Structures are given as C-alpha cells and as structure tokens.
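Worksheet: one structure, shown below.
Take a look at subunit A:
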Amino acid sequence: MLKAENLGYRVGTRWLVNDVSLHVEPGEFWVIGGANGAGKSTLLRLLSGELAPHSGHVELKGTPLRAYEPRALARLRACLAQDLSASFPFTAYEVALMGRIPWQGQWASRPHDHYIAKEALAEAGVAHLESRDYPSLSGGERRRVDMARTIAQEPKLLLLDEPTNHLDAKHQIELMEWCWRHTRQGGCAVAVLHDLNLAARFADRILLLKDGHAAALGTPEEVLTPENLRACFNLECVIWRHPSGCPWVVPVDTAQTPRFHPPVARCNAGLQGAAS
Partner candidate 1 sequence: MKRLRMAVCTAIVMMAAGSAANAEVLSPKRIVSLDGGTTETLFALGAGGQVVARDEGSTYPAEAQKLPAISTGHQLNVEAILALKPDVVVGRNRSMSGPGMHILEQARVRVVRLPDDPGVEVAQLRIENLASLVGKELDAKRIIESMQADLDRLEEKKKAVSGEAAPRVLIVYLRPGVVMMMGEDSNAAAMTRLAGGQFAVPGVKGYKELNAEAAVAAQPDVILCYTEGLEATGGADALWNRPGLAETPAGRARRLIAMDDLLLAGFGPRTGQAALHLFDRLHGQGTTVAKAHP
Partner candidate 2 sequence: MTRAVPYKLVFLILLAALPIALCVAAGMGAYPIALFRIPAILWDRIEGEGYRVLLYIRLPRIFLAALVGTALALSGAALQSMFRNPLADSGLIGVSSGASLAASAWIALAGADSRLGLWGLPTAAFAGGLATVWLVWRMARTSGATPTATLLLTGIALNAIAGAGIGLLIYCSDEEELRSITFWQLGGLNGTTWPLVWAALIPLVPGLVLLAPLGRALNALALGDREAYHLGIPVAALQRRIVLGSALAVGGAVAAAGGVGFVGLVVPHMFRLLCGADNRWLLPSTAVGGALLFLGADTASRTLVQPAELPVGILTALAGGPFFLWLLLRHKREALHA
C-alpha cells in the first residue's frame, strides 16, 4: 500500500531523514519510534506528501505521491498532526464534518456526509460535545474531535503524529484500539509514538530511527531489545513480558540500583480484556 524507498530530507546540509525505506502492506499497523529529534515527524510528513523528499520517493498504491491530486490523495490517507490552531469558534461537529471535505463539492453537504460525521463523533466518543465550541474544549477533547475528523475522512492510510498526546490512559488505549481495528479491516496505519509499550502492544512493525537513519525495523519482538533501545535512546531497559505475550519495556534508572516490583495482576487483567 505505502512504499518508501531511500527517503532523504535535509535542511541546509543536515539530513533530518537519511536513506529510510519502508513498505507498509494493507492490514499493517506501523509505529515509528526514536529519541527527540530523530526525524520521526519529518519522516511522517514525507510519507504524507506534505514535504517533498530530497532523495528517494514515496508510492501509495503503486502511484508516486507526487502524481496525486491533493484531493485524490486526501481520499486515501488522513493525518492526525500534533497540534491544531483554534482561533475560530467552529463547533466540534463542524470540525468533524471537515473530514468530509475531500469527498464534497464546494458548498452543500449531502445527508450522507452529516451521517458519517455524526458516526465519527460517536466512534471517537465525543458525540456529546458536538455543539460545543472547538476552542473551548480541553486538549484531550480536542484531540478526540480531531480523531473524529480523521475517521470521517474514511482513509485507507492513517498517519498519526503522537496521537496519544493530551489523552488520558483510557482514551490512549481506545485510540490505539481504533487504529488497530482500522488495520484489521484492510487499512493501514503509521503512527509516531513515544510510548514504546503502546507500540509493543498494538504495532505489527516498529521502525526505530536514530539521527535520521533506520536503526531497527521489524516486529516488536525483534526491535524492542535492550541493545536497540540503548543505541537509540541511550537508555538502559529490561524487557519483560506483557500478559498478552508481547514485550514490555521497563526502563531502568541507570544511576541507582534498580528496584523491581512484580507487575500488578489486576492491571494486567484489564489490559488483556482491552486487547482482545
């Protein structure tokens, strides 16, 4: 579905993304990880078509990204970017309805568009906020309204830049689950995530970036090793096992003797329920 080869992007002489290749198949959920400034967001912007790469190229469904009309592209991929300006008193509903823009003409919205926007708000769990002013919402509520807008766009490819920012623990899980379901229904998703354990729980593949290079690429099992994490984050970790079987990254305080506690059973049970 999404194929990037030897992607490179530089500002001046500094390469923010250098020689990164990836191939996202339908039904796959990818997570891009890495330390601050590793080039994760830049990579995502290259994949969205927002930035033109200085080397390499990106293909979506076999067609180069550059060959797409913006509108045709927007019918295939949606992005959830880091932060939105909120200068104008749009209602949450109006923001969600904007997700239908790639599918609409200049003025009128069809009843179908309104139906999808309402459904999207419900799916993002913010149906009760629909007539509220978007700028008056809290950060987390806004994020979920943005999510609804992305849902309403009905994309095949989802690109998410730190989508769990501002969200509480429950809504983080909900959002990740929604992305995961999206991929199981034949779509695909690429998300930049800081939370390696969320990545480990939901991702099919993880790409770790270091200084713009691909440092590791593979299943969570293959990528989340103490060696890789040390190389990418300069962080000492031990890898435990989540009750669902996926790796569980536990950072270790390098300065002190690690203090180990057994995982709390109740919490595990809850996670297991959510993942199934």
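The candidates were selected such that all candidates are chains of the complex that A comes from, given by their letters.
The rule is simple: contacts are C-beta pairs under 8 Å (C-beta built on N, C-alpha and C of every residue); 3 or more make two chains touch, one makes a residue touch a chain; residues count from 1.
This structure is a prediction, so every number in the text was calculated from the model and none was measured.
Looking at 1 or 2, the chain of this complex that touches subunit A is the one numbered 2.
The touching residues of subunit A, when paired with candidate 2 in their complex, are 45, 48-50, 69-75, 77-79, 81, 84-85, 87-91, 94-95, 98-99, 101-102, 104, 106-107, 131-133, 136, 153.
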